[in-house]
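I have a structure I would like to understand better, so I am pasting it below and will then ask my questions one at a time.
A single protein chain has been omitted; all remaining protein chains appear in their positions.
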């Protein structure tokens, strides 16, 4: 894996360099318009360097695209390469060092085509780092808003002209301040447009501003208020409980036990139900995912210590999770028996019929109720949860399917269950 | 319970004291920056007192945390104690009386770590007082908004400097006025920033302001427009009725009867359906909740006067509620009989087959239709609701399960039903 | 009914008079504070008249409340009378002519309690005139916003003092203009607060303004964009169609036929599905509603001309509506026959097996396919819709249930079907 990892690290590094180059370039273009930066040698050098970078990027992209096409897998293809000819043309057009070649600044606008790359690379990073995708959205929004106000500020200076007696920096800060004041509809009125051109520009800016700001704020609020599914489910449950106690008088104690259960469910991340995702997947991927989920839990059960992946893959489908709250009974003496249980986490006590004698304590990795799977019988002990317990249940029907395939595990189970039977039943 | 109650009262009281101390402290810090409060003796005393309070709080929190851990139940743990080490460190850092120890005001910012406690304690109160949780959210929002504008006002004075010829109070009010004018995007323009620093601060404030205000307003509107589930269901029903009369000509009288029914359902809180909450609970809690709901209704039925909780717990699962509107028939002579009914509230009349003779009036606590449960027969009387009636229905199938377990109640029912049969059937 | 109608007309008239009196009173109180209206005789007369009105209203309300209580039905009770003691007290407190009795204007604020009546009476009108309820909401919102700005304007004048050199009207218009400018966050800055009191008031006004305006705008937008269910369904369908043609190339002709069908469905109000409302109703009301819907359609069918309501009530449950688009086949020669059809609207042609011969044209009120209900057979003609057709289908199974109860209609059907059979089959 380390080779692949290094390759993807280099790849990510390069993409980030290109993004920074694009951002710098896009930020400098309007300043060039205003302050004629083309005449400065550092800007020329920068322009040439960026052209070189863009040229190298083109080469790398072509290579990457060819590699992907030959694989016949569609991986990587979608977000960052030339699946459509127009992106190729955009990359070509952005290559030339326009500031060096032409005295007219307008040619530099061709460079803006490379901006497309920033968005597409950000998408690529989002798809490859889903964990951080909302942070990437956030960064992209901030960057977009910054460039938006930066360009508008420069255009305002261009239309309005430089204020006499103010430095370039002062002029720029004032323009930025005015643009933001207008976009946010604060509109102090200390700086106002004069003449028809400025007034029409301001009119446009206000109409545009309202829309852009609405989109920007809505997106930001969306990112910040997005709740993870477990928290969301927790809050919905609490809302339902609140509605309940609004209409029915239930004891304070029961109310607290229910709200504690919801908290437990949330904190243990049990609140998230993966079945919704499962439904959207084709059979192959669904199976693999289920295996990944329960793999570790199953391996923690001593009974299954040395089994192979095939067995775990099979049994993973049949183990269904359940939760007991403090004091809940798993089963009582005399109940019909048709499933066995594996303790994934928690502590339970096995009791005699009258609950006067504690037979044993069951802890993480223990299993119980297996006796009923070999004979048609009823429970011979009462099992009660001490605190919260997470268990896996295995139904008799499914159990038999698995045992038929894995006789050695069946044997192990049977011997263990007999020894226990003699011990305390 | 009174001992527990006292304990929780003391506990709540202490938490409130700490919250007030934190709020005071957080509000005073920026004022100390501006007006050098450290030089005043009352501020020093206050600073020391708060340190003492915070120290005591640390001790209490540690004790509380230990108590909870030993219980092996997760109660109380999540919202207010050291389940994560970082909260412990935050509490430690906030203890020192920085205003007394250091002449530099910046050290006091460590005290802000205690702000975390306010949020967590508010969460704790919300979880323990679900009935008032929206009021707590409301209070927290107001407090947050107040501190937000207070700090921004102080920062503005710090950047802008004091206006000559104005008292400290005047300066503060003016700054607060300016900050709110900017945040709400009113922007009168009587006070405007001068110089690059002020302009950049204002730019930031405007961008931030838009977002914070959007969040604040959205939260407030959310709190005020949140409807309780019964009212919500009532309004949805009325909307559906309105849509209906938009397309179909139905008699005014029928329209009013339907809207009256919805009103009745709402006012009697029947509109809220608890089954949605039930589904999210594990078996143990679900059972207990159902018992709580129907306990009182069942005990009101004279037939079940002296039964024990076990019986009520069993029968609670099988009683399903139903509503009759004025004039509705419960059953007519000759209908197939397969359930009995208990009147929880309302008045019904039992009539002869041709509805000419009123056999009896059935009132709260009465039951009827029990005869059909002992023999396979049809109804021998017609029963019609006079006003609105709330009933519980008990199906024959479930009824038999319960009777098998409780022969003495079966006997009581049978004898009562026979005596009635002789009376008017 | 005309007696009832007159009574309810008088009742509505009286309620409207009281509402107008309350609105006038509430609007005048702040003006009295500013301009000392109490000293004017017309204001005193008005105050006394309103007291008299309120007194009469109290008497009427008590009478109305008693009437309702004795009816044992809950009709009318909820929205407009003394179901809760606090409304009684509010009505009592609002009675006295405070402007005549006291020189201090503050006592008049007791009159504001009567404002509660406006809201409750508006609710009453909404519940009794569901067809106009959104217009009533609209009016209430406008009134509320007007009174809100009116009071704020008066308070602003009270705080700010009268502008010298301006008439009272000018002062009021200026204050109103300033309040609205601030509430909508336009904030021109031509009028700004001076001094701490005014600044704090403005600060509060801005924070409040943001919230109130958000609520007001959201409510208004809600009222205007509320679509009736049929239009909503039409637009959803069109959206789905648009999505479809985005992904699949389907012939323009088919696209237009589908969009035409949706338009037809909408315009014929078939798009609204009443079953959703039905589900929320208890059995009695549900039955009655279904009867109302199909009553007229069934009576239009010549076969059922002289039947009684009992028959219609029974058959209404079994007739299920269906739509045919132009050119659609209802059935073809040889199809298995297990239902008959009634043409509610439209034109269909019965054709011979090879579709070369038109046997007959079926129009509104005609029925067909009845032969198959008496014998187990297949269709002996092909039936095709010429334009759009609305039909009712009656399944064989349900048909038999109905016929058993109404032998005379069965006989009519059988004779008609035989005569037709001879005609063209």
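We just call them A, B and C in the order they show up, numbering each chain from 1.
The criterion applied here is as follows: a residue touches a chain if its C-beta (ideal position, glycine included) is under 8 Å from a C-beta of that chain, and two chains touch if they have at least 3 such contacts.
Being a predicted model, the structure only gives us computed values, none of them experimental.
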Touching the absent chain when the full complex is considered, from A:6, A:40, A:89 or A:130: A:130
Identified contact with the non-displayed chain, of C:137, C:232 or C:325: C:325
Residue touching the undisplayed chain, where the options are C:304, C:388 or C:406: C:388
Residue, one of C:58, C:176, C:200 or C:333, that touches the chain absent here: C:176
Footprint left on subunit C by the chain that the document does not show: 145, 169-170, 173-174, 176-177, 180-181, 184-190, 213, 217, 220-221, 224-225, 237-238, 240-248, 250-251, 254-264, 267, 322-329, 347, 386-388
Subunit B residues touching the omitted chain (full complex): 185, 187-189
Residues of subunit A (touch criterion as defined above) contacting the omitted chain: 72-75, 78, 127-128, 130-131, 133, 182, 185-189, 192-193, 196, 199-200, 202-203, 206-207, 209-211, 214-215, 218, 228-230, 269, 272, 274, 276-277, 280-285, 288-289, 292-293
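The rule is simple: only the chains that are shown with their structure count from here on.
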Same-site or different-site touching of subunit B by its copy subunit C, using the half cut: different
Of all residues in subunit B, the ones touching two or more other chains: 185-189
